[in-house]
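Report on the following structure.
Note that one protein chain is taken out, while the other chains of the complex remain in position.
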Amino acid sequence: MRRYLSRKVLTYLLAFVVGVTIDWGIPHLMPGDPVQLYLSNFSLKPAGYAAMYKMMSQAFGTNLPLWDQYLHYWRGLLTGNWGLSFWDFPAQVSTLIFQALPYTLALLVPAITLSYMLGNRLGAAAARRKVLDNSVLPGGYVLQAMPYPWLALALAFLFGEVWHVFPVSGPYDPGLIPAFSWTFISSLLYHWFLPFFTVFLVSLGGWAIGMRNLVIYELENDSSRYLRALGASERMIRRYAYRNASLPQLSGLALALGVVVGGNIVTEYAFSYPGLGHLIFEAISNEDFFLLQGIFIFIIIGVLVANFIIDIVFVITDPRTRLGMQGGSA
Amino acid sequence: MNRDTKAMKTRQAGRRAARWGIAAAAVLILASASACTSSSSSSTPKTGTSPTSSSSATLAGYPRAQTIYTSGTMYSPPTTWNPFNVGNYATGAQGLIYEPLFLFDPIHNNSYMPWLATSGTWSGSTYTIHVRDNVKWSNGTPLTGADVAYSINLARTNALDPYHANVASVSSATANGNTVTVVFSGAPAYSEFQDFLWEAPIVNQAIWSKVPAAQLITFADNHPVGTGPMLLDTYSATQEAYKLNPGWWGTPQLGLSFKFKYLVDVLNGSNNVELAALSAGQIDWSNNFLPGINQLVSGLGGAGGYGISTFYKNSPYMLSANTAWLEPNTSKAPMSNVNFRKAMAYAINPAQIVSAVYGGIVKAANPTGLLPTLNSYIDSSAVSQYGFSYNPTLAKQYLAKSGYTGQNLTLEVPQGWTDWMAAIQVITSDLQAVGIHVTPTYPQYSARQNDLISGNYDLAIDNNAQLDSSPWSYFQRVYQLPIAAQQTAQLNWERFTSQTDWNLVQQAGTTPLTDTAKLTSIYNQLQSDFLQQLPEIPLWYNGAWFQGNNQYWTNYPSSNSTSNQWTPVMWRNYLGAMTSIYALANLKPAPAPSS
Partner (left out) sequence: MSIMSGPAKPGSPGPGDATPVGAAPLVAGPVSPAAPATVRRRSDLLYYALHNKKLVFGLGLELLFVLTAIFGPIISPHNLTDYFLSNQPPSAQHWLGTDNLGHDLFAEVTVGMRVSYLVGALGALCAAFVGMVLGFTAGWRGGMVDEFVQMITNVVVMIPALVLLIVIGAYLKTRGVPFEGIFIGLTTWPWVARAVRAQTFTLKQREFVDLARLSGRRAYSIVIRDIAPNMASYLFLVVILLFGASMLLAANFDFLGLGPTTTTSLGNIMNQSTLWSALQLHYWWWFLPPGLLLTGMVAALLIANVGLDEVFNPKLRAQ
């Protein structure tokens, strides 16, 4: 058990280091010199260019040898100094990220968890009753098959343009000053609803289908048959089935939440909602690699932590895992 | 059974609570985050201004009828009001806060309007500036000649200053009260220095002399002290707001006053989002490129349909702001052959680009490429003699003489510039029709810049030649020598070598602006050479995009207005350099709708 855990921790640490190294390498992988790429946006005579180049190289640390830059990156990572952004020079990368983070969390955490809860209920109910199954299942698949961009456009068109119920862009009405006032909060909620609903709908289909399949499998399992043979009530069997089925679903939830910090780029882009996904898109469009670097640390940490938690949870709760994973062959 | 039910009910209640909890948490996170990330500069007394009667930070929002909402300038969150950060300072840093010595008026005969300077006179190689009296900085100290001299000397000594090149021929600037004497060494570069007079901000010496030289651009300056008509009030990640400066000199001295109390500039999303915001009345003054705007404007018979005004009532609707040209890499074959360039020029139909791609909101270019505001400089006899036009037959003839062997060339525009991406599809099919094989490519913006700077391309579309007061910068852009391996100054990207023409340009640069006869003859010669060599192929003029919504404010700038014929643009290098302040000052509140 300890050997298993220590091996796991080692693997994850290694993955983290590899991830951070690749992340650091991104600006350096791009063709050309990142500072030169940035300066190409301005019209500079040679004297001005030389001065700007020197200043920018110092600001971004590119004038040091590669190895030094790498070490500086690690130091900065651990002390919270994630450098400056190109796109919004001279804003700090960390400032931009923390400005955008709450919008993404507020959008995705409720969407994923609510769709998880509702989807599980729907899926389990559908597994029990044929009538529900015939509507939930195709409905779920259609929802899951909808491309995010299209659903966002369709919802924006119907609710925004045609029926004028919800606004289709931005985090809140322009001109409002952020404060704890009802005007502001209601404006926030109005603008939040459509992006939230888009993510909610697409995820809902997925969870419902997953749960439905898992519950069906569990209900027809040998262990369920045995319980039935013993005379246990359907309700009890369903409870056990639900619990067993939840395990893989839970791992899915943990993983989905792990990548949440990456934001849902397409939805945020379609609704101009200023979360992390939108920030990623801006960073990419403007080739602001230092900003990208900062955002990806978040994503890397999120994914690794989620995976690690899944592993621990499975080891604790699922005895089959413990047996199967230790050393391989029987 | 009872135990099961109870357990399940508790679980259900728990789940319900969890759901509400999550929703509530979401709201709290959102609200606190937005509140935390916004800032109010009026809360810190550093600027020394006394807050006006109602502190705006306590309002839920800015009162709609007294606020004008603008967009089209800011594409990243406002973080700096440093006017030397010319690529990224927040809208209005120059214009509403910092001001230049003169304003350039491209609409009324390319004249200059005195602003912080009341006059400027040349005498040999000395230029004397009379600084306006009774102008105060927003912290109460008076503007003096020392500030102006400081600004000039800062540009002279600090290579990071964006106006460093404009004052390269200046040897000293000294102040005596409100008079500043600028002395030049050798022949003054009149045209370049002229650009300094209307583009460069005048900054407060006491404050800026404390900024270390290396931090001239990185200094965020988020409590800016300027002489301008407005003060920074609040800003957040998505917008910034200004309030009126009660001590602004423009009101008593020029009779200019704004009818609005607040100006809110909004961070831009993509163009379609801005179109929606404008139509919905959330934005009053938009400088965004809005594809499809021609339909909204011309919808109701050209009388400003849907309540939206543009500068011109009909096509091209927009003032022309820069020249979009096909830029061949003349250091490479077959672009090095003048007949090949001519073949391309005659093969392309700009009228189709104007109508199909832009819906008529741009204008086809004059063959010389000079913007309409420089019409008085255009040598029409040279144009009629040497100018090109759409003529595929002639194009094929030139192609036959050019030595083109049928190779495939690439034409690049930046990824994401949708109008250009559509335009080069039209261009490549036009070129294909006469037998020139071109593939359109869409590299990322920086990669494309890199290609142009290093000369690693065949053909490109470019629009660096902006509105200016004379053709000088235009021809500098075309003929600048020497050609370096890395053309970082964004001049002569087409790598064309013509020593005679470059000499002419330099000659024009050192000719006093009052010597119009000499300048005219130089520019005529340059145009004639340009048309015969075609180092660039001007195609159309991109517009100074402007759309105004008449729901809350009206009397927007227009070509036939009696009171507002000023530049309708809040972009950097327009708001604090051209006459946009006049445009803002002449806006009127819309009449209340009569029910």
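Quick notes on this one:
Every chain is named by a letter (A and B) in the order it is written, and numbering of its residues begins at 1.
Operating definition for what follows: a residue touches a chain if its C-beta (ideal position, glycine included) is under 8 Å from a C-beta of that chain, and two chains touch if they have at least 3 such contacts.
Predicted, not measured: the structure shown is a model, and the values here were computed from it.
Checked against the hidden chain, the listed residues B:70, B:368 or B:444 yield one contact partner: B:444.
Residue-wise, the contact with the chain that is not shown comes from A:304, picked out of A:64, A:109, A:125 or A:304.
Of the options B:418, B:454 or B:497, the residue whose C-beta touches the omitted chain is B:418.
Within the full complex, the residue among A:59, A:245 or A:279 touching the omitted chain is A:245. The omitted chain makes contact with chain B at the following residues, 270-272, 275-276, 279, 290-292, 295, 356-357, 359, 410, 412, 415-416, 418, 422, 425, 429, 439, 441-444, 447.
What chain A contributes to its contact with the hidden chain is residues 7-8, 11-12, 14-15, 18-19, 22, 26, 29-31, 130, 133, 137-138, 141-142, 144-151, 153-154, 156-157, 161, 168, 202-203, 206-207, 209-211, 213-214, 216-218, 220, 244-245, 247-249, 251-256, 262, 264-266, 269-270, 280-281, 284, 287, 292, 296, 299-300, 303-304, 307, 310-311, 314-315, 318, 320-321, 324-325, 327-330.
In this section, only the chains that are shown with their structure count from here on.
With each centre defined as the average position of its C-alpha atoms, the distance from chain A to chain B rounds to 37 Å. Those residues of chain B that touch chain A in the shared complex are 4, 15, 18-19, 22-23, 25-27, 29-35, 37-38, 56-57, 59-62, 64, 67, 69, 76-77, 79-80, 85-88, 158-162, 164-165, 214, 217-218, 220, 234, 236-239, 241, 264, 266, 269-270, 273, 276-277, 282-283, 416, 444-447, 449-450, 453, 464, 484, 488-491. The touching residues of chain A, counted against chain B in their complex, run 31-32, 36-52, 55, 58-59, 87-91, 95-96, 98-103, 105-106, 109-110, 113-114, 117, 160-161, 168-181, 183-185, 188-189, 192, 235-236, 269, 272, 274, 282, 285-287.
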